[in-house]
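In what follows, a structure is listed as structure tokens, so that the remarks can point back to it.
One chain of protein is taken out of this complex; the other chains stay put.
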Amino acid sequence: MNQVSALLPWLDYLGIAVFAAAGALAASRKQLDIVAFVFFAGVTAVGGGTLRDILLDVPVFWVRNPNYLAIPLVVACVVYFTAHLVESRYRVLLWADAIGLAAYAVVGSAKTLSIGASPADALALGILTATFGGVIRDVLAGEPSVILRRELYITAAFAGALTFVVLAAAGAPFWTGATLGFLVAFGVRAGALIWGWALPVYRARPGRDSTKL
Amino acid sequence: MNQVSALLPWLDYLGIAVFAAAGALAASRKQLDIVAFVFFAGVTAVGGGTLRDILLDVPVFWVRNPNYLAIPLVVACVVYFTAHLVESRYRVLLWADAIGLAAYAVVGSAKTLSIGASPADALALGILTATFGGVIRDVLAGEPSVILRRELYITAAFAGALTFVVLAAAGAPFWTGATLGFLVAFGVRAGALIWGWALPVYRARPGRDSTKL
Partner (left out) sequence: MNQVSALLPWLDYLGIAVFAAAGALAASRKQLDIVAFVFFAGVTAVGGGTLRDILLDVPVFWVRNPNYLAIPLVVACVVYFTAHLVESRYRVLLWADAIGLAAYAVVGSAKTLSIGASPADALALGILTATFGGVIRDVLAGEPSVILRRELYITAAFAGALTFVVLAAAGAPFWTGATLGFLVAFGVRAGALIWGWALPVYRARPGRDSTKL
């Protein structure tokens, strides 16, 4: 766990900062005020990890630890005053979200393993931690959820968490698994964003289901 | 509790399997990929029971119990490869949801009573457990929530939970209450699906509220 202690907080802070940026950018797209920027940044940043901790029945990581709330506060203010500088805020949002997804897939899995739960739990909670920040952000903003898009999203979280969990089970050093898990998740999602990587999607037979009934 | 131990898991697995099918069908209607099928199946299947366990402050039932996650995994794959065979996927979704609703109304109430909480709690948590899987599924899929439809839905969960709780309070054997509770909830919801059973809905005075203000 010493290795975990050394690296995990940095991945954790990274994930929080970029998810906070994605949340604040969602607020910017809705033309909200600065207090709403902070709210969206905070809820998006800690949402996935909060769900993870509640499911694991461990103390929620940001309660009694004000540092975690300081990050979205600062990030939201920076975004409020700089978001107009970027060409496409939605692209930046998606890339920030991609980094957060990759960081949280690893952090979620690692925290689950660290309390002695099974690899299957670590996989499930890595995916949930990685994806729910984005889900909550989109629900709050009233936008179609990012998980409904055709490009790989849940799959990226799955690939990263699986990489980390398998390497951990194989006895690889923590930082190897964490780095590779992060890179796999981010790489899959980056391919989805750049080249539109996708799995075959379900299609009903032609001429059927036209009314979605 | 011996009777509970014998029957409750089967109702629980039944509820998970049919809610998983409903979640996977929602993913099929959104033309998502197979990973998203598994995700929707899993979240829909365990969503209501997860909320119940968090509210009761007991360990979440599927954490540290991989069997529960295996069910939506298998069900999602089956749905992915067979959903095109059915005439109307939305009808099948609603019927799967109806069975899940009935099973969870009983399971939610029974688990609440089994930890010594009051009949009022058992009623409230039976309804919440039964309905929140569907609510979460619809929120994730960006569909209007099933609880906004005119036909009886929450009422079916209420009727089933009430039947079980009253029979339990009256000292009826567990399997009697569970079977009757399930049948009442399913019967009410089936009537709603087949014949459009509904309670009188609220209507504002004619000529008023036309703008919904």
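Side notes on the structure shown:
Lettered A and B in written order, each chain numbered from 1.
Keep in mind that, in the parts below, contacts are C-beta pairs under 8 Å (C-beta built on N, C-alpha and C of every residue); 3 or more make two chains touch, one makes a residue touch a chain.
As the structure is a prediction and not an experimental result, all values here were calculated from the model.
When the omitted chain is restored, the residue from B:V78, B:V92 or B:V139 that touches it is B:V139.
Only one of the listed residues, A:I34, A:A172 or A:A198, touches the absent chain: A:I34. Even with one chain removed from view, chain A keeps its contact list with that chain: residues 27-37, 39, 42, 50, 54, 59-60, 63-64, 66, 69, 80, 83-84, 88-91, 139-142.
With the whole complex as reference, residues 54-57, 117-118, 120-121, 124-125, 127, 131, 135, 139, 144-145, 147-148, 150, 152, 154-155, 158, 198-205, 208-209, 212-213 of chain B touch the missing chain.
The definition used in the following text is that only the chains that are shown with their structure count from here on.
A separation of 28 Å divides the Cα centre of chain A from that of chain B.
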